[in-house]
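Only one protein chain is missing; all other protein chains are in place.
When the chains are written out, they are named A and B in that same order, and each has its own residue count from 1.
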Amino acid sequence: MSGVDQLFVQLKHWALARCAGILPEAWQPLVSLLLSIIPLLVIFPTLFAAMVWMERKGLGRIQNRYGPNRVGPFGLLQPAADGIKALIKEDIVPRAADRVVHWLAPVLLVTTAFTVYAVLPFGRNMVVVDLEAGLLFFFAVGTVAELVVFMAGWSSRNKYALLGAMRAVAQMISYEIPLVLSTVTVVMIAGTLSLPQIVLAQSPASGWWPAWFVFTPWGAAGFVLFLIAANAEANRSPFDLPEGESEIIAGYFIEYSGFKFALFFLGEYLSLFAVSALGVTLFLGGWHAPYVVGEWVPSWVWFFLKLLAVLALFIWTRGTLPRLRQDQLMNFAWKFMIPMTLINVVIAALWHWIGSGPVRWLVCSALVIGAYSLLGRGLMRAGRWMPRTYRFAE
Amino acid sequence: MVTGPFLILAALILVGAVAAVRMRNLVHCVLAVAVVFVGLAAAYLQLGAQFVGWAQMLIYVGAVAILLVFAVLLTRGGEVPERALFSPGWHWGVTIGAAVFALLAWAIRQSPAAHPPPAAPVQVTVEQIGTALMTHDVLALEVTGLLLTAALIGAVIIAMNDGGPQ
Partner (left out) sequence: MLGEGIIKGMVETARNFLGSYVREDRLTTVQYPEEREPQIENARQFPFLVYDGEDWETGLRCVACQICEKECPPQCIYIVKSKDKKPDYKGQMQFYPAIFDIDLSVCMSCQICVEVCPFEAIKMDTDYEWSTPDRFAALLVHKDQLARPNAYYQQLHPTDAAASDAVLAQERARAQAKARAAAELKTKAAAPPPTS
């Protein structure tokens, strides 16, 4: 059991031991870091290729189409074909563009997207650095993406790009708050900001009810809120206003072509994977099995299975929901998401203080459902059609 | 405390600060300010203050820099100004600034508080910060919270007045 579970950890130790004979002592930390980082740099772009294939196939089937089926068996080589196409395309920079910022934006996006993987635990003992403030690190580095999106949109000197960038920044700022607040509940219950510690707090107990945080009233609400906010942070449908192909063509990357466009694409998907992995870590028990019985399956298999399930959910919602309007988006963020996450924080605190027993289940579930239906009713009422008033066009 | 990494960070912060003042394009200035924020966060991290460093990054790069960007774009400050960047008497300002800095630096160097006995470096955990904020420094926290709430309510009121029927 532990042999397969710790396969990659053992492999790294073995490689490190072999290197120790050849390289000087001072190089050891560097080699150790490289051995941790390089697998990430290989696995996640591969997952990106797989995800693109899965997404196109899944969306196709949702729309009663075949999806890609020409390149390779079942269209499996489609991502490779896309990549080659992106590589050999002409790289166009608009004449009026701000060249340095225009070049910097995609590079920064991919760099930061890769950086956040440093704190995510992919399996037992499989984390690059166990930062004490790991969750904070994740969000701190993740916020750079907002600035990058703005840089891309502004430097292109294109009105659609600028519109897209403004939309993206407004949206990401609005949904950053519920994203962070929904994770605060987990921090409160687990009592730590370190992601490996949070996973340990969800170790399977002997009881019949799994110890994952999603199987609690505040955890279930928090997970749903987290997924919605993550969806908006990743600019995916139904929150894809910044890209809105039918309105502002491609938003902030309208002026990007060839490999820079591919980099943006890669960066977007990498941050989607990162935020999904964070969701798995925080709410779905990370690399833990739901029961002790399930622990014979290697921890990293559990982790990637859960990650793929969350990604499938993202594809499913993308195939279902139409794009929101800007005012609906903002209403939803400020009138539903933020109050709901704040109430959820209070519910988590109650959960902590009431202590174990059926009472806390009853109280917390009632509070979650009550808050949801109240806020939901308010939102539905706000969404009714009203005569439009023009204030500045008179 | 003057080590290699510190020197690099200091250079980065200073270059960013000068660029933020000297650049002609306001958006470039904002980006330079963001670089300064990142440099400051790195400086905190280098001093072993993980929580402060990441919080600096989260709040200043993620919120303050974005706010600046919004302010620049919504006020049409994005256009490059035609006239000279500095007023004619700029060297007077520099002279006075340098004089004030020299005086303050001299005063601080003379003060006995500037030379404390070297303390052993402590590893401050996030938990300790949280406990301190909730017990010893709770007043400061509450006052800050009150201030931010007031600001929030003010913002909401401004936005509300804007939308009413005329």
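Definition applied: contacts are C-beta pairs under 8 Å (C-beta built on N, C-alpha and C of every residue); 3 or more make two chains touch, one makes a residue touch a chain.
Here the structure is a predicted model, which means the values were calculated and not measured.
Colleague: Please identify which of the visible chains the hidden chain touches across the whole complex.
Modeller: The chain that is not shown is in contact with A.
Colleague: Tell me which of A:V31, A:I62 or A:V301 is the one touching the absent chain.
Modeller: Only one of A:V31, A:I62 or A:V301 touches the chain omitted from view, namely A:I62.
Colleague: Given the contact definition stated above, which residue among A:L33, A:A80, A:L321 or A:V359 touches the chain not shown here?
Modeller: Considering the complete complex, A:L321 is the one touching the chain left out.
Colleague: Even though one chain is hidden, which residues of chain A still touch it in the full complex?
Modeller: Touch with the absent chain occurs at residues 58, 61-66, 316-317, 319-321, 336, 372-373, 375-377, 379-380.
By our rule, only the chains that are shown with their structure count from here on.
Colleague: With chain centres defined as C-alpha means, what is the inter-centre distance between chain A and chain B in Å?
Modeller: 29
Colleague: So in the complex, which bits of chain B are touching chain A?
Modeller: Residues of chain B touching chain A: 27-28, 31, 34, 41, 50-51, 54-55, 57-58, 61-63, 65-66, 69-70, 73, 78, 125-127, 165-166.
Colleague: What residues of chain A sit close enough to touch chain B in their complex?
Modeller: Touching chain B from chain A are residues 101, 131-133, 136-137, 139-141, 143-144, 146-147, 150-151, 154, 162, 166, 169, 173, 176, 191-193, 389, 391.
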